[in-house]
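My questions will all concern the structure given below.
For this view, one protein chain was removed and the others were kept in their places.
Chain IDs A and B follow the sequence of writing; residue 1 opens each chain.
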Amino acid sequence: MAAERALQTAGGLWTLIVSPTVWAVHFTLCYAVAAVYCAKAGGGQAADLLPVRAWIAAVTVAALAIILWSGHRALRQWSAGAVDPPHDAATLADRRRFFGLATLLLAGLSCVATIYVALPALFIGDCR
Amino acid sequence: MGGTGAERRRAGWRLAWPAGLALAACSGSQSALDPAGSEAERVAQLFWVMLIGTGVIWSLVIGAAVYAARVRPGPHDPAISRRLIHWGGIGLPVLALTALLAYGLQLMPELRAAGDGLKIEVSGEQWWWRVRYQTADGRSIVSANEIRLPAGERVELTLASPDVIHSLWIPNLAGKVDMIPGRVNRLVLEPTRTGNFRGVCAEFCGASHALMAFAVVVVTRPEFEQWLSQEAAAATGASSAELRRGAVLFEQVGCGGCHAIRGTAAAGTIGPDLTHLASRRTLAAGILPNEPAALRRWIAAADTIKPGVRMPSFGMLPAADLDAIVAYLASLE
Partner (left out) sequence: MTASADDAALDQARQQAQAARLRQVWATPGGWRYWSAVNNSEVGLWYTATAFVFLLFAGLLGLLIRVQLAVPDNDVLSAELYNQVFTLHGTVMMFLFAVPVFEAFSILILPEMLAARDLPFPRLSAFGYWCFLIGGLFVCGSIFFNAAPDGGWFMYPPLTTDLEQSGIGADIWLLGLSFIEVASIAAAVELIVGVLKCRPPGMRINLIPLYGWYVLVVAGMILFAFPPLIAGDILFELERLLDWPFFDPARGGDPLLWQHLFWIFGHPEVYIVFLPAIALLAMIIPTFAQTPIFGYSWIVLAAVGTGFLSFGLWVHHMYTTGLPAISLGFFSAASVAVAIPTGVQIFVFIATLLVGRATFSVPMLFACGALAIFTLGGLTGVMVALAPFDWQAHDSYFIVAHLHHTLIGGVLFPIIAGIYYFYPFITGRKLSDRLGRWAFWLMFVGFNISFVPMHFTGLRGMPRRIFTYPSGLGWDWLNLVSTIGAFILAAGILVLVLDVLRPKGRQPYVQRNPWRAGTLEWLTEMPGEDWGVRSVPIITSRYPLWDQPDLMRQVDEGRFYLADAEEGRRETLVTSVLDAEPMQCLRVPGNTFLTMAAAGLTGAVFIFATFHWWLATAVSAVLALVAIVAWLWTGTAIIPEKPSKPVGRGLELPLYASGPDSVGWWAMFITMLGDMAAFASLVFGYFFYWTIRPDFPPGPDAGPGVAWPFLALSLILAAWALTLAARRWNRQGLSQNLQLALPLAALLALAGTAALLAGPWQAGLQPQAAVYPATVWLLAGWTACHVVIGAIMQLYGLARSLAHRLTPAHDIDIRNIALYWHFTALTAVVTVAVLALFPKVA
């Protein structure tokens, strides 16, 4: 009974927001480190961003890994039984499938958004 | 009060900024769509690309909506709808946005590249511009409300403000950069052709934010050199009795407390440097034509022309005294 209850919560609101939360943490880590580096590192505007770019690459890989993991779990939760949307039956199974699909979609969006946030590191090399 | 101010300003505007400049749809002395600088050119190009994209996407979206709601409102196969969401909602936008983001990001380092040597310090102050040229050989030359640039060079503007936030914007040359108290910002301009342009303050900065403009004059390098050496010189002495009377009055009334005229006792730094006032294109930070009648109106009643201005009005002076001061200032070539 307790296990079932845990499962119910696990498929719920909190797992839904795992991947966008990862995006938010990734965003904050990129921005804060770059901003502090450019303010503190010395060298002024010409300061080379190489350490920051390496850092962004690392956190991006980590963030994408978590998002893909969340998406993979959601995919399994959604396609259990392989029923097409709209998942609008008043059953526990459909509620879980709905959460699975919504979580999967959010993981996809978070994945794209995380890659976008990492892109500036490809193009911009100093603190100007 | 506002009425007289508007009338007073109105008289001068057309002279200062000929209307003919603005006849064509995009052209103008203050238009981002009529670029005369390398940054503005690249951004204008970016805009036209995006405008075409916007037109296409808008037409497709609205076309689809009209089709679904009006043209063929009957039920369609859900598979079409699913494909619409997958491609219209996700696939195509992700492709288009990725390309656009990359386009925008790769522009940024180019637009922020360093300058070639000439530096100009510009300070935005309520509601005028203090301009100081720092030449490569270490000279520092003070001017106001007008920026002269040599064409084809990357000039670095150092932007600051002692009072409130302003923003320097010369649409024909480049985007704007804010002037923030306590901070120093940089803007590199690279004019590509000579001409007269207009810059403005783009950040709301108080009562007369609307009346804070300046002239931008792009000239060739030799012309710039010549002008700069002239600008660096002290004011020419008053050559007639009337002008000398004006100079004396200027000192007696206390104008020198705020304004400097190099070569005279007037060394105030609160207001614009007037050493070569008569050679500037405009008065009162780009809002009046530089001619004696306008100058007289300005001195007599500055606050009706520019609400909240810190310069006192001297309308109480006898008319003859005012004329003398105006004549003196108008002689400061």
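As a working rule, a contact is a pair of C-beta atoms (placed from the backbone, for glycine too) under 8 Å apart; a residue touches a chain by one contact, two chains touch by 3 or more.
This one's a predicted model, so the numbers in the text were calculated from it and none came from an experiment.
Looking at B:Ile57, B:Val248 or B:Ala278, the residue that reaches the missing chain in the full complex is B:Ile57.
Screening B:Gly182, B:Pro222 or B:Pro318 against the full complex identifies B:Gly182 as the residue touching the chain left out.
Listed for chain A, the residues touching the missing chain in the whole complex are 8-9, 12-13, 16-17, 20-21, 23-24, 27, 30-31, 34-36, 38-40, 45, 49, 52, 85-90, 92, 94-95, 97-99, 101-102, 105-106, 109-110, 112-113, 116-121, 123-124, 127-128.
The omitted chain makes contact with chain B at the following residues, 1-3, 5-7, 9-10, 13-14, 16-19, 21-22, 25-33, 39-40, 42-43, 46-47, 50, 53-54, 57-58, 61-62, 64-66, 68-70, 73-76, 78, 80-82, 84-85, 88-90, 93-94, 97, 100-101, 103-105, 107-109, 111-112, 159, 163-165, 167, 169, 171, 174-178, 180-183, 185-186, 198, 200-211, 287, 307-308.
We take it that only the chains that are shown with their structure count from here on.
Chain centres here are Cα means. That of chain A falls 44 Å from that of chain B. On the side of chain A, the complex with chain B involves touching residues 45-46, 108, 112, 116, 119-120, 122-126, 128.
Those residues of chain B that touch chain A in the complex are listed here as 90, 94, 97-98, 101-102, 105-106, 108-109, 112-114, 186.
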